[in-house]
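Removed from the display is one protein chain of the complex; every other protein chain stays in position.
Now for chain A:
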Amino acid sequence: MTSTRPPSAPERTPSGSVPADALHAGSSDPRTLIMNNLRQSGIFVALVVIVAFFAALTDGVSLSPGNITNIVLQYSYILVLAIGMVIVIIGGHIDLSVGSVVALTGAVSAVLVIQQDQPWWIGVLAALAVGLAVGAWHGFWVAYAGIPAFIVTLAGMLLFRGLTLRVLDNISLSPFPAEYQRIANGFLNGLIGGEGYDAFTLLIGAVAVAAYAVTGFRIRVARIRYRQPVESFPLFVARVALVGAVVMYFAWQLAHARGLPIVLIILAVLVLGYGLLTRRTVFGRQVYAIGGNLPAAMLSGVKVRVVNFWVFVNMGFLAAVAGVIYSSRSNGAQPAAGNMFELDAIAAAFIGGAAVTGGVGTVVGAMVGGLIMAVMSNGMQLMGVDQSVQSVVKGLVLLVAVAFDVYNKRRAGANR
């Protein structure tokens, strides 16, 4: 039987002059471009405004090399959690247990490494294994038993907090050996020298910018070959230059502090990997399909249970990664570790444009959402704002961000 539309080669064989086309083709009407990316660009603009706001209020201290390094070290584990959380939320679920899981995985690692003198990597592997097991537990109840994730992970929040207390015997453990501490507090620097700055950090920054430019150009060429709209070439160059400038500024500041934080590398790998996973893989697309319309996904042949199960296993894994980073950062394990982390991660995902009803959200958005929270907390701390005020401000920002999103959607929907 013949297919009505065989998914074979492009209708028009690509001509040899495609890269040349890449220099000229495209639209640069800023209005269409901005309207197309309103949700995403809105959040970037918000981040820039908030960064500028606190830079002004703190006389530039918030943008000093030392402080930028601090923000990365202090909030990396929230960002790691937010990656997993946004995927859970896209699938139409929620995970309230991640704070407890951070505590439990850190505790297991601490017991092995501090109490039982195991090597640091045994602690890391054990923590990851516990995280995967926790994820599988949640996944089983959500996907196969059909219990709403809110209930399952609410139970998990209590359950794993209790297990943490049991594992730690109600006491804190510290300190970790130096190798373990390096995970969250270590830097890669001095590898290729530099006078008063770290050349290696700058090199990595340059490599990242180059990779961004090359990938961007290749995507552009491919899109033109498939006759899809692209931005005009000058606009493309401007975009790459802007991103490059921001990244190099960031690298420059890091290079003048203590070099490239190891957690930043971990985070970058995760963001890149999960960004691709959500956008480019069958699995990622099925998560969106399930969150967008569950029965329709089911009737399209999506194995809903399998996908949901792995979404939670993955959340457990990332909670364990965050647990390792947090225990390393705090140089020990405490019974109350990770308290309320789930709320920060959930807030990051929603500020980053995820929808409460599922089916909408991006990893990059969640990262920007997390950074907005991070820059705000950090800025307010630098200014010596009272803890109570900080909490009020963060709460209001979450509310306003989601309200803005809902308002935008309603306005778009009114066209129907």
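The criterion applied here is as follows: contacts are C-beta pairs under 8 Å (C-beta built on N, C-alpha and C of every residue); 3 or more make two chains touch, one makes a residue touch a chain; residues count from 1.
We take it that contacts and distances are computed from a predicted model.
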item	value
Listed names "Monosaccharide ABC transporter ATP-binding protein, CUT2 family", "Cytochrome c oxidase polypeptide II", "Hydrogenase expression/formation protein HypD" or "ATP synthase subunit a", matching UniProt entry of the absent chain	"Monosaccharide ABC transporter ATP-binding protein, CUT2 family"
Options A:A145, A:I171 or A:V282, residue touching the unrepresented chain	A:V282
Touching residues on chain A - with respect to the absent chain	1-5, 7, 10-11, 222-223, 225-226, 228, 280-283, 285-286, 288-289, 292-293, 295-303, 355, 359-360, 414-416
